[in-house]
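Encoded as structure tokens, the structure appears first; notes follow it.
Left out: one protein chain. Kept in place: all the others.
Showing subunit A:
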């Protein structure tokens, strides 16, 4: 048994399976003279045929298991593979200069890659990545090196990778991938969020996993504690199998609370809602008994495609979610891009500090047509359910007023055109910038609700980039500075008879829940898979008793003291 590794617990659960290393092999090419160019061309043709056959299988599998849209990526790769302007010159180079196929491929494709990369447009740069991808496949066949495709995994494994891009993650089939471990990344990285959506255990930021774990070794991953055990002995396997069944049993226990309201031990009701990214996530929301959707992240509608979604496409997605929720409250967040979330077809200039730059509501107000299209789609969909609209990243009251005015204008236009719009749409804001939390009393007079976005609120309050591992110790949800801001927001809302929710990671945290319950938070929104666990926890807590600890908690001096205090009372 090798000594255990550890990392950040990104998605709960325990898995025991064989390791599958998702590798990025180095493919080195050297120039060589060949004696018989015709033979070399035949060797190249064979590599093209093998690559095409492989891509066709992957395309088919992706279409079956994921979606046609994801499969289209591989359709484009097939076209590159048969591109006369790429394949023709490679063969000419082989026969004219008697060089090896690898070298001709490398040189010719480099010309295209350089050309696309020089176009200084994110979208075109991604096309360069497509050519590199196809080249890698061709080279692997020419050099006889195997590369792996995540969609081809067909036995139960734990995937080990340096990092998983969103497109890698969508290719992972939850039927076979029992968990994953990455060397880099944090609790809020996209792969971690996706792991929680897929409900597979994950440990990220494990640093040495790729250097330590070999293909086929048995690995235990404990997504509750962030532990990884490599090559366990039979006693350890047995111990974790027991823990796994205990965890599964607990999950079954929680499942009984599915149709129950969320009540504290002293009979107070709070609303437990779920965060979603696409209409596909609805199933999980209903299955885990969430009482609403506290955050529908609409940016996924805009990502992974090559043009803006039309008003009708958006209308379809929003209507589907609203209908699916069958009258339960559904908070839709308007487009939140910029920062670490880019749109390849929206070619915005690079910024020195993207998290402090033109993003979210700022971008929408700067590009009113983009924003108005989304507002119209939302308004048209509003008649299908209980819609609440939320603007992200609000920093000043003017931004909110401007957004709300645009919404009112679009509503008036639709009504004039005879299109039905619900007349009870609540309009609120996300509180994720300290200026807005501090001014919550002013905002509370004009908004219908607040939803506290803790990931960004913590990042901006502590002035620490949440993607930067070197300052990750400053990601402190329990720092009294954060808790005091949260209290200001909740108190300000209640003073004006409005409600306050939380849709950040913190809302589902078992240390945060007692504090938030005591502070009087009205709505907790989290990953769907955390809802039942939170409901069970709240049923054991007295809201009144937790409220009696609030003053003492807010007077503590550090995050560690808060954590220790809460563990002592709950």
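Please note the rule applied: a contact is a pair of C-beta atoms (placed from the backbone, for glycine too) under 8 Å apart; a residue touches a chain by one contact, two chains touch by 3 or more; residues count from 1.
Basically, contacts and distances are computed from a predicted model.
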What is the missing chain called in its UniProt entry, if the choices are "Phosphocarrier protein HPr", "Phage protein D", "Amino acid ABC transporter permease protein" or "ATP-binding protein"? "Phosphocarrier protein HPr"
Tell me which of A:131, A:209 or A:257 is the one touching the absent chain. A:131
Check the options A:39, A:83 or A:266 and report the residue that touches the missing chain. A:83
Which residues does subunit A use to touch the chain missing from this display? 72, 75-76, 79-80, 82-86, 112, 115-116, 119, 121, 123-124, 127, 131, 305-308, 345
